[in-house]
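Excluded from the complex is one protein chain; the other protein chains are retained at their positions.
Presenting subunit A:
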Amino acid sequence: MSDDPFEAIKATFFQECEELLGDLETNLIALESGDTDIETINACFRAVHSVKGGAGAFGLDDLVRFAHVFETLMDELRSGRKAVDEDVVQSLLRASDVLNDHVTAARGAGPAVDPDRSQALIAELETLTHGAPVSGTDADAAGDMDDDFGFTPVALSLDDFGAGEAMPLMDLPALDLPPLDLPSLDAPVVTGGEQTGWKIIFRPHPRLYANANETALLLRELGRLGPISVEMDDSGLPSLEALEPLDSHLVWTIHLDAPVAELDVRDVFDFVETDCDLSIMSVMAEGAGASVVSDSLPDLDDGLPSLDTGAAAEFDIAALVAMAQADTASRLGGGGETAPVAETPKSTAAPAPAAPPVAANNATAAAPAAASAATAPVTIRVELDRVDRLINAVGELVIQQAMLAQRVYESGLARSSDISLGLEDLELLTREIQDSVMAIRAQPVKSVFQRMPRLVREVAAMTGKKVKLVTAGEDTEVDKTVVERLSEPITHMLRNAIDHGLESPEEREAAGKPVEGTVKLAALHRSGRIVIEISDDGKGINRQRVRSIAEERGLVTPDQILSDDEVDNLIFLPGFSTAQEVTDVSGRGVGMDVVRRSIQSLGGRISISSNPGKGSIFTMSLPLTLAVLDGMVVGAADQTLVAPLAAIVESLTPKAEDIHLVGGVDPVLMFRDEFVPLVDVGQTMEFRNEPTELKGGVVMIVETEGGQRAGLLVDAIHGQRQVVIKSLETNYRHVEGVAAATILGDGRVALILDIDVLVNTGRRRTTSLAELKMAS
């Protein structure tokens, strides 16, 4: 840290800017690739917003002006008032470059930004925001900025208001303080007579107190403006029995005996104006009584000199900035570590006094080349092995960081200590590195989608159907491993859509549909996952037939009442295949249950929604990476386990009366008017044989891929954490009920639960164990 705290903060600011601009670019590129997730947009907004906030404090006006326009557009996007489309993203990327240049210029590490270039982009952003550039941009931007910048010195009274403790019921005319001698105030508009003071009637609403505002403090503030006398009307106070402690009953009348500006009086009530009834009346000299001043505030500077000279002098930002700039300038002149303002980057040959002209030419030519290169995406080819080594190292980094955090936490250091604070920053940074590294492995799904037109042609020929394949979102990126494993389920589902979904040309014609059927394959990002949709405009699911087949195979009982969606999703059950005659195409004994299982093995979900006569949509959603998982760390039978966060609906401590035993054996929990089976995790995982005390633990309500709910009974919930997934199969062997393993902050290995298997075996086991007990 430098000796001058202000300089040190400024250095921090530029360092932070670098990180923020990096974030901004990463997120804009994500937007460009089709990830229009609200969190991505928010992250962009926050980055620009933080740059602007800091820049404002240092008086970096050019930077603020540009960031302000940028931020305004980002705000439109995040509020959804403006859609994120290709044009917008391209403008944002250009704006991000200019913002970068502004920061570099402000730091003194680069040339000033060409005003025309900056202004052109401001106009471009404003056109996107408002539909047209804001006329007279410069003047307007400055006006706009007043809101944020308008530093008007605050009037502070040096009168120490001595009677502070007696405030609530004070009556202070006796103090007889002279009115402050204030120069030419913008007096409120009053007719006749000279104004001598104010009468204020103030009735707080309960909300005022709920937000931790205090009448006494407001009176103290008024007291700083001049001598006041206060009357309290407690006639609204009910009897003690009828008293509602959170209600507000008192009304205050304050006489302020000083002809201060109305704005100053209103300013005291600034924080509470919507949480109280307030009337402010001016008091006339002739005793003409009070006249209510209109509510509209005079649009004038309050123009008061700052009386609090001590603090003001010490904190005069403008002076500090001037000082800082002078300092920078002198360092620049002295040719310190900072690069001179308008010099092109030196090539290694440049410092030589008699540099050959060729080298000099190279140096100057390099700059524009680098500038143009920045606009086109530059790529390098890297061996996959190197990337994977990096990913492994980052995984270890995440674990190490968590271990460090845990040690520090255990050492009893306060969460607000410098070390904890640094660790929090480190955690954010580590996550960022992890995200960036994962992004290296990301690939567009194009490689898989490209293979599909041929498949569709083949299947169409085999089935004698006319099919048009429409694809969308080929550029959507996802981890390489996921891309590779997408091919099989997509192939299967496309076959299925053409074979079972689409009608024959004759049937289509009879139904009044175009002879050619359409199958659409689309990829998109949604809430941190990739979603693949396969839709067709065929006949949709024949629910009656699905239902009767399911009953035939004993998958449902005839008396079960199922919603349309539930019926549709029956096709994913093992042992279900609707193909009455086995066809060459999709009826190879591979049912939709296999598709579902292969998607689940990638941590994904699949569902169908069907509209009879109109078609079906299969939706599968998969995690973007198979390397990390957001999990809930829980304890059961002295073991530490991780439950995937995506499966958890909520957690609760069950009340004894909510737990019932069905048939005296199966424990179920009454959860939101519904009985869910309880699975004792410690027992099901065979960590112990005895069932746990049902009433002592914590229950996590989970939902399986099939939409089935269950309550997992654990001893304790330790908290939410992102964990690095380590394969158990690779390092040991497959274990029933365990999806993978991870290493926790304290260095221990924790198993990641396979919720679906756990819920199903858990129910069987709990039942059989109970039966065993009954029998013995």
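We adopt the following convention: contacts are C-beta pairs under 8 Å (C-beta built on N, C-alpha and C of every residue); 3 or more make two chains touch, one makes a residue touch a chain; residues count from 1.
Simple rule for what comes next: contacts and distances are computed from a predicted model.
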According to its UniProt record, what is the protein name of the omitted chain, chosen from "Secreted protein", "LigA protein", "Response regulator" or "Formate hydrogenlyase subunit 4"? "Response regulator"
Where the complex has a chain not shown, which of A:Asp275, A:Asp499, A:Asp568 or A:Asp754 is the residue touching it? A:Asp275
Sole touch to the unshown chain from A:Asp62, A:Asp97, A:Glu221 or A:Glu488: residue A:Glu221
Please identify which residue in A:Asp114, A:Glu194 or A:Glu424 touches the non-displayed chain. A:Glu424
Name every residue on subunit A in touch with the hidden partner chain. 5-6, 8-9, 12-13, 15-16, 42-43, 45-46, 49-50, 52-54, 56-57, 147-149, 151, 153-154, 156, 207, 210-214, 216-217, 221, 270-271, 274-275, 306, 308, 311-312, 314-315, 317, 414-416, 421, 424-425, 428
